[in-house]
Every structure is written in C-alpha cells, then in structure tokens.
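Please find one structure pasted underneath; my questions will follow.
Yeah, one chain of the complex is gone here, protein chain that is, but the others are all in their spots.
Naming follows writing order (A and B), and every chain is counted from residue 1.
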Amino acid sequence: MSHNLSDFVAQSVQTLPEALRLLAEPADPSLGPWRPLAGGTDLMVTLAAGTLPAGRYVDIWPLDELRGITVTDQAIELGALTTYTEIRQHAQLMTEFPLLGLAAKETGAIAIQNRGTIGGNIANASPAADTPPALLAYDAELELTSLSGVRTVAYSQFHSGYKQMDRRPGELITKVRLRRPPSDAPGRTVHYYRKVGTRAAQAISKVCLAAFARIDGARLLNIRLGLGSVAPTPLRCTRTESVLLSGPLDEALIRRAEATLAYECSPIDDVRSTSAYRRRVTLNLLRELLQQCRSDRRE
Amino acid sequence: MRLTLTVNGIERTCDVHPLARLLDVLRRDLSLPGTKEGCGEGECGACSVFVDGKLVNSCLVPAMQVAGRDIQTIEGVAPSAELLDRVQEAFLRHGGAQCGICTPGMILAAKALLAEHPQPTMAQVREGLGGNLCRCTGYTKIFESVIAAAALPAIPPSAQPSALEEAKR
Partner (left out) sequence: MKQPHELREASVIGTSPPRKEGVAKVTGKAVYIDDLPVAGALYGVTVRSRVARGHLRGITYHPGVPWEDFHVVTAADIPGENTIALLEKDQPCLADQRINHPEEAVVLLAHPDRELCERARRLCELHIEPLPTVFDLDESLDGEVRVWGDDNILKQFSIDKGNVAEALATAPIIVEGDYATGAQEQLYIEPQGMVALASPKHGITVWGSLQCPYYVHKALATLFGFPKERVRIIQCETGGGFGGKEEYPSMLAAHAALLAWKARRPVKMIYDRHEDMLATTKRHPSRTRIRSGHDESGKLLALDIDFRLDGGAYMTLSPVVLSRGGLHASGPYHCDHVRIRARAAATNHPPHGAFRGFGAPQSVFAIERHLDKVAAQLGIDGAELRRRNFLAPGQTMATGQVVRDEIDLPELLDRALTMSDYARKRTEFARLNAESASRGTPIRKGIGLASFMHGAGFTGSGERYLASVVAVDATPQGTVRIRASSTEIGQGKDTVFTQIAQDVLGLPSHMIEVVRPDTAEVPDSGPTVASRTVMVVGKLVQSACQELRRKLSEGGLLGESYTPTEFASACDIFHQLGGVLRVESQYQQPTGIEWDDKTYKGDAYATYAWAVYVAEVTVDLTTYETRVDRFWALQDAGKIIHPVMAAGQIEGGVAQGIGFALYEKVVWKEGRMQNAQMTNYIMPTSLDVPDILVEFDDRATRLGTPAAHGPRGAKGIGELPLDGSAPAVASAVQHATGVLCGAVPMTPEDLMQALEAAR
C-alpha cells in the first residue's frame, strides 16, 4: 500500500459519447488528461504499487456498447471490454481464431480472466502481454474512436516503441477486428501458440510465439509470426516471414529463418529471465512451429 | 463517493474514494475482515470474492465499479450460523485448510469452479484454483476437498450431521 488516493480523480460514465467527451478535455495542468480505466487488472496493480501517475481516470467498465463479440460475414469483432472469460466462452471465435482462445486461457487465472479486457491488454502495451502475439498472427485491426470519429489501424502498426502507440489524444480503443479468411483459401492451416511463462498459472511470459500459417506441400503460402517478451513491443517478425516464404520449407530455409529471427528480436535480461534464454527459446519455438508445418498433421 | 452495494444479501452504504479497493471497502469500511490480503497485486487470490456471481480479486476492483452490485464474501458462504456450505464442510474434513489465510479465497474459487464444472476433473480443479496461492498445503488436500465437495449435495440437508457439529463435540 504505497499509493495516495487523494492524488487521484475518477469518474464513471454511462455512454460512449460521455467517455469521449471527457477524454477530449484538455489536459489539466496538475492532473493531466483523462485516462481510461477498464477492468483495472493492470491499473490497480500500479496504483497499489505507487507507480501509477496521479491523475484523472474515466471508468469505461459500465459501457456495454464496448462489450461483446459479433460475427459478420467478413469478420469477428470484439468490443474493447471483452474479457478473457468471454473470449474463452465464444465457440466460433475459439474455432476460427484459436490462438486468441489459447492466449486467454493462459492469461493469469480465472479471477483475472473475469476482469481483464482485450482493450486493456493492448493499451497497456506491455511487451510481455499475451494476446498481442495472437493478434499479430491474425493481422488484427483496431478500431479507435474519439469525438472526431472512428479510425482503423492495423494492429501490426500500432505499437511504435516501449509503451508507445498510435493512440491519439482523446481516443479510445473500441474494437478489435479479426478478418475471417475466405473459406476457399488455399492450403492447410497451422495455428501455433506457445507461451513460455514463469510457471503454469499466474505467469508472465518470458517468451511467447503465436503463428498462423498456410501451407501447401513443402511450401508455406503464407505465414505471420507474433512474438512477445523479446523486444520493446510485441513483435511482428516480417523479415523472418519473408525468408520463410522464399522457398521450400527445408532444413536450409529453417536455418536461414532462425538466423533472421535471432537478428529480428532484441531480448533483454530482467528479473524474470535472461536475454540468452529468450533468444534461444524463441528459436526453439520457431523450429517447433516449422516442424509442425512440415509434419502431415492437420490442425 | 457514496457507495451503495449489496454484500451477502444485505444492502450497505459507505463513503469511499472511487478508486478505493473493494478489498479495503469490505475489510475496513464494512468491517468484513474475512476477505484477506496476501499481495495486493492480483497474484495470490486471498482476496477473492464474487461480484455478481463472478470470481474476482477484490484488491484489483475499484469501489466505483461495484456500485449497485451484488457481492458475496466468505462471511456469506455458510447458509446459516449452524450450517456450513458443502465446500466449507469438505475443507474441514479433508484438511483443505492449514494456516487458513488462503482459505476464504480458496473456498470462493472452489465454489466458482463447482458452479462451472459440477463434477470437475482433476485438471479442471487445478486450473480453477490456479489463481489462489497456498503455501501450506501443497494443494493436494485442497484438491481432495474440492472433489469431495462435488460429491456432497449443494445445499446440506439440515438432518445431516456436519463436521461443524463434530468439531463442536
């Protein structure tokens, strides 16, 4: 308990426009701008630890318009306040985009999953967050809303540096959109997700790899790799992807891909793990994934 | 803010900061110290309570988000002063509590688990309790307690002699 609540102002809102109006207010000279509070599973931890900047918080938890998962012909859309529990309970999402379900299942434990939201996970911008690799593997889009309107950004373009992102003042993340692939898309698909955490539950990732691939015989038709905990931001490994698409998936290509990935990631030493471990395991996971791609096993 | 909420079936009101932790509201403002604090960072689950029937870590829930909500804490688990809930009964009989500090949270997590999986497998028990740390038991007796609780009727028939009485004897 090292916080001082008197330094904090908080207000609840009942509608999205109300929230957007507050967020659009100019920054208060001493308290700064309004910032969103969702499930609080990141915010309340930093508040208790005394590391949350004092300021003004708008509670968006009551906004039902940001809840729920909708399925259209083109996409499955998740409201920003969708919790991990809701993700896990959505059968169609779990079938079509299983990586997100796996990420949700391995996040914290039940009580965290009941409160933590996908919007919060993204906006908290931790490089160790567990849905971002999945979102990168599915090339998700974010919908950001402010008083001046709605904007869509590719999630792969969202994070620009450690805890930095393409969220403009006054904007709220309102939706996460996963485009449904055409049913006649060629090749067989591989969905791969592996979180290497500090333990089996309540674990922070030391490395996390999510991948989506289409493969036809010995060739990858398409592959997207999302990595967590090995760079200042969740990392889409486009260089490694290009190498993997450049020829048949043989040992030589795998080696080139490994070398590229070793270069593309930039892990660090911290209290949870070492840079050497993260790099080595990243490559081991890549190999495990590619072996899955090469094996005949259908996903 | 003036906060009104229902706790264990009773409407309660208090004045709190909107970002006050539900844990502190319960323990300090409403004098319900059964909910414990082990870490204050969402990690240990000792502070677990139900909000509208969902298991949460009360150390991470700001007061403003429980206005008008229905809260259940360990104090509201036993059906009456004379009876225990089947999960409590099973913890008592099977050694599910040692030092007891994780027990209130553990019992709520177990209840959430049994609501989701009435006849849970061992894997489901392990997963359901993954957010509740216990340093005393090595979890084994807690697993046994939960499995045993699943076999007991959800509402104990008052005729059944309970471990409560046995303990009193």
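Note that in this section a contact is a pair of C-beta atoms (placed from the backbone, for glycine too) under 8 Å apart; a residue touches a chain by one contact, two chains touch by 3 or more.
Not measured: the values here are computed from a predicted model.
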item: Touching partners, among the displayed chains, of the absent chain; value: A, B
item: Candidates B:7, B:51, B:64 or B:77 - the one touching the absent chain; value: B:77
item: Interface with the undisplayed chain - residues on chain B; value: 27, 31, 33-41, 43-44, 46, 73-75, 77-78, 84, 88, 91-104, 107, 125-127, 129-143, 163-164, 166-169
item: Absent-chain interface as seen on chain A, which is shown; value: 1-6, 49-50, 109, 194, 196, 198-202, 204, 207, 271-274, 276-277, 280-281, 284-285, 287-288
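Keep this in mind: only the chains that are shown with their structure count from here on.
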item: Touch list for chain B against partner chain A, complex; value: 17-21, 40-43, 45, 48, 54-57, 59-62, 64-65, 67, 109, 112-113, 127-128, 130-133
item: Of chain A, residues touching chain B in the complex; value: 1, 5-6, 8, 10-12, 37, 39-41, 44-45, 47-49, 57, 59, 61-62, 85, 108-112, 114-115, 200-202
